[in-house]
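First comes the structure, then the notes that go with it.
One protein chain omitted, others in place.
Right, chain A next:
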Amino acid sequence: MRPLDEKETTAVFEKLFKFVGNNLKNIVENPSHEGPDPNPGRYCFRLHKNKIYYASESLVKRATNVARPNLVSLGTCIGKYTHGGNFHLTVQALNLLAANAKHKVWLKPQSEMSFLYGNHVLKSALGRITENIAPGDGVVVFSMADVPLGFGVAAKSTQDCRKLDPNGIVVLHQADVGEYLRMEDEL
């Protein structure tokens, strides 16, 4: 487990910025409530076995007791590095993203299951959509009951969505909670 170096930090922050925008500040500087210490430290990012973890400092301090081959997870995993060196956010980051998301999309009840199977979001599935989405922005997908279902990348801007035919793709799927059941091994 080690802190992130420059390159890695920029990669992570870029990805996060797509989803949360200026709320990134929130993420980084949030006083944490974890840890048994009376003074909550802040959150920090650590890299361990190609995965990035977001945990409070007290947790990190205590995790140093655990040897490298034996440490499995720490706080919340938010993403991982692929073989090629690219950073991808995983579904475990959903809680963090959903709390701070800038762009949101709400799905109709009938179309929830389709998204949870890993399909892209079609226009016909859209219930609500926040304004001012640009193509390529990170979007967090919710159900009508405000339950976060996953996230993805916007394919079209909000304006274009209105003109789109019902089978057009609005949000490109990146991660969804169905992966906990479908792809437990790959998380």
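Assume a residue touches a chain if its C-beta (ideal position, glycine included) is under 8 Å from a C-beta of that chain, and two chains touch if they have at least 3 such contacts; residues count from 1.
Please note the rule applied: contacts and distances are computed from a predicted model.
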Item checked: Which of "Probable glutathione S-transferase GSTU1", "Mitochondrial GTPase", "CHP1 protein" or "26S rRNA (Cytosine-C(5))-methyltransferase nop2b" matches, in UniProt, the chain that is not displayed -> "26S rRNA (Cytosine-C(5))-methyltransferase nop2b"
Item checked: Contacting the left-out chain in the complete assembly, out of A:T10, A:N26, A:N50 or A:S73 -> A:S73
Notebook entry, point to check: What residue numbers in chain A mark contact with the hidden partner chain?
Noted result: 33-36, 38, 55-56, 58-59, 62-63, 65-67, 69-77, 91-92, 95, 112-113, 116, 143, 145, 147-149, 177-178, 180-181, 184-185, 187
